[in-house]
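I'd like to ask you about the structure that follows.
Every protein chain except one is present and positioned as in the full complex.
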Amino acid sequence: MNKTVFLGALTVAGLSAGAAAAATLDDVKARGSLNCGVTTGLVGFAAPDANGEWDGFDVGVCRAVAAAVLGDPTAVEFVPTTGKTRFTALASGEIDMLARNTTWTFSRDVDLKFEFTGINYYDGQGFMVPKDLGVSSAKELDGATVCIQTGTTTELNLADFFRSNNMSYEPVPIETNAEAQQNYLAGACDVYTTDASGLAATRAAFEDPSAHVILPEIVSKEPLGPLVRHGDNEWGDVVRWTLNALVAAEEYGVTSANIADMAAEPTDSPEINRLLGTEGNLGEMLGLDADWAMRAIAAGGNYGELFEKNIGENTPVGLARGLNAQWTDGGLMYAPPFR
Amino acid sequence: MSDMHQHSVAYVRETMLPEAPPPAREQGIIKWMRENLFANVPNSILTIASIVVIYYILAASLPWLLNGIWNAESIRDCREILQGAAGGCFAVLTERWNQLLFGFQYPDDQYWRPLIAFLLLFVAIAPVMFFKYIPSQFLLFTALYPFLAYWLIWGGLILAPIVALVGFVVGYFVWGRLVQRSFATGFFGAVAAAVIVWWIGGLITAGMDPEQAMLVPVASRDMGGFMLNLILGTVCVSLSIPIGIALALGRQSSMPIIKWICVVFIEFIRGVPLITLLFVANVVLAYFFPPGTNFDLIIRVIIMITAFASAYIAEVIRGGLAALPTGQYEAADSLGLDYAQAMRLIILPQALKISIPGIVNVAVGLFKDTTLVSVISMFDLVGMIRGPILASTEWNGVYWELFGFAALLFFVVCYGISQYSQWLERELTTDHK
Partner (left out) sequence: MTTMTDPPQASFKLSMLLNDTRYRSYTFQFIALILLIAAIAYLGSNLAQNLREAGLNISYGFLGEPSNYDINQRLIEYDSRSSHWRAAVVGVLNTLLVAFLACVTATIIGVIAGVLRLSNNWLVRKLMAGYVEAFRNVPVLIWILIIYTVMTAVMPSPRDFRGDDADASMVLGSFAFTNRGVYTPKPLLEPMGWVVVGIFIASIIGMFAYRRYATKLLYDTGKLLPMGWPSLAILFVPAILSFFVLGRPISLEYPELGGFNFQGGIQVLGSLIALWFALAIYTGAFIAENVRAGIQAVSKGQTEAAAALGLRPRRIMNLVILPQALRIIIPPLISNYLNITKNSSLAIAVGYMDITGTLGGITLNQTGRAIEAVLLLMLFYLVISLSISAVMNVYNNAVRLKER
């Protein structure tokens, strides 16, 4: 009898366990919801608001994929992951995709067997210091105490930077952004370092953002993007081209405001028509229906709209487009052609 | 001499003097203080030191408590209202109350469900806790409770818990039938019967439309806040008691292979910190499941915490078994009882009774340890505080109120349980003296 209690409980629990692996696209469709890994909370990129609704730039990508695949941008289960748990969560099939400002690196792509499906934010590691410290360059940080979030590429870049400049420092490793913030604000460290976007987002949450400066040095390349498991190319394509559709939509001037009109009947631009499914059968090739991209764009707007709404200059995060502008504006955002 | 005395004394008192009150320093509060606070010099120094300590604690905490702000939108509001005076910003508790208790993903129109489950928990465990005073018929509700609570908290089709329940009931009846033959037959027959029922039930529920659910289903990963601590605590403790008993019996067994399996399991689990087991649940366990299956993090965590708790409970019960006089074992043997009967009817009832305080201690420790899940990015009470609440723009910097609240919640629960344990210990020892 004793053992049956345990087995029974497991069986009951097992009823709620689903299946994953292999054909992720089919699994997502069967499940009716997308499991998307995000951060545990970084304002602007992914953070739950007071009502528990997830919101942010990375969240926007998840919602776009959900809208493309399932037709419902709210059919997303957000799984908060830390730097440590994110890769296992993806590898073990707990999540279908990871949109957690993750840097695309060789070893993550090749050794850890993941597939980066594009770059949704070009970032680099920066330093933030209190203004009254009087530091204007990262080269002046010799001997400083530096707060870092563990489990990221940041601590490696930091070690490299200080080593190559022959400076010493004292690292204070911290698990979550919230605690890093707390330590930094209390003066337990002189410098807080993470991706420049993360710094801006963190600073936005401060009581007095103007009392802190982000130093001009960017010490690394941090191309951030969503990723999926190796070996499931159909699913990788869905995520990759959903992201591309968002970028392309901005380039072609398709916004959440005018998309309904544009999709209603074929426009003059064949590129837009193919994107929105009024011409050709791109959706079918992906294993989706014709207006997949229309739904993805309608979910939260095109890339530019997502950017402006969550992290743009009019938000507390206040990031300039910079490298993330369209290639036509001198940035790096360049969607391959839809044909 | 006596004559002399008689004559030399003019007056002899013939009635007793009325009892005089003791001198002022030997009565009432003064006497008590003299004896208990200022008995001698070192004692007086200790008393004064204690008073100083208490004064400092009160001086720091009282204004903070009494000036507390209960209504504000953010920490800046609090500071504005306080104008630099000492005072807590308890508004964070009122504003984030639901998040602290239920996490941020549990649907807010469904809060009544875990609440009812929580209240019913008291009804369910009362017959176990006060088994001397509450008629055993009420245990029936205790048996029903897990299924009811599962349905209330997770929602979904009521059929799933009912099928699980029917499986147990059928198993129980089969066991009751077969146990006369031998314990093993009864046990395995019961397992087989239950599995068959679950299998059939699984087919039926799979065919049902999940849209017809009476209660909105809530996914495991939406659990959070103090609710998650309570769920993990109660589920893991109740699962680990039967496993712990089995492990303890296995460790006492005369069969070397079974004994060594149990010893290795117990010593391994007790030798590593819970946090490494949670890492296993988080980053390793998924690799050991069959390809294609995927368990929720909460279920993986329940598996590991249960394994952890059962090893400790096994050791407590082993202590109980060892404390029984050998005569009890010999008496059972001499009555001609076989192993299963002897254990079930003679040994375990006594051993468990001795072990109850120890088990309660393990349960309290385990309940406290459920906060560790915050380290692996689950949003229990501590996780909610460290994550979404302290990271939010409004409440960035409100530490004392939040951690104090968390400490208070745990204190109330754990202190309550340990007081119960002490009461029970007194109850149980009376009949030995």
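Just so it is clear, A and B label the chains in written order, and each chain counts residues from 1 on its own.
The criterion applied here is as follows: contacts are C-beta pairs under 8 Å (C-beta built on N, C-alpha and C of every residue); 3 or more make two chains touch, one makes a residue touch a chain.
Everything quoted here is computed from the prediction, not taken from an experiment.
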| item | value |
| --- | --- |
| Selected residue (touches chain absent from view) among B:321, B:406 or B:424 | B:406 |
| Touching residue (missing chain; options B:43, B:67, B:94 or B:429) | B:43 |
| Residue of A:26, A:170 or A:234 in touch with the missing chain, whole complex considered | A:170 |
| Sole contact to the chain not displayed, among A:182, A:242 or A:273 | A:182 |
| Contact set of subunit B toward the excluded chain (per top definition) | 32, 35-37, 39, 43, 46-47, 50-51, 53-54, 182, 184, 254-258, 261, 267-268, 270-276, 279-280, 283-284, 286-291, 338, 364, 368-369, 371-372, 374-375, 382, 386, 397, 399-400, 403, 406-407, 410-411, 414-415, 418 |
| Absent-chain interface as seen on subunit A, which is shown | 21, 83-84, 87-88, 91-92, 107-108, 111-113, 133, 141-145, 150-152, 155-156, 158-160, 162-163, 169-175, 179, 182-183, 186-190, 229-231 |
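As a working rule, only the chains that are shown with their structure count from here on.
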| item | value |
| --- | --- |
| Contact set on subunit B toward subunit A in their complex | 75-76, 95-96, 99, 103-105, 108, 146, 150, 154, 160-161, 164, 167-168, 171-172, 175, 187, 190-191, 194-195, 198, 202, 205, 219-221, 235, 239, 242-243, 245-246, 282-284, 286-287, 291-297, 299, 302, 306, 375-377, 379, 386-388, 390-393, 396-397, 399 |
| Subunit A residues touching subunit B - in the complex, by the definition given at the top | 1-9, 11-22, 40-43, 47-48, 50-52, 77, 79-82, 84-85, 88, 91-94, 175-179, 181-182, 185, 204-207, 316 |
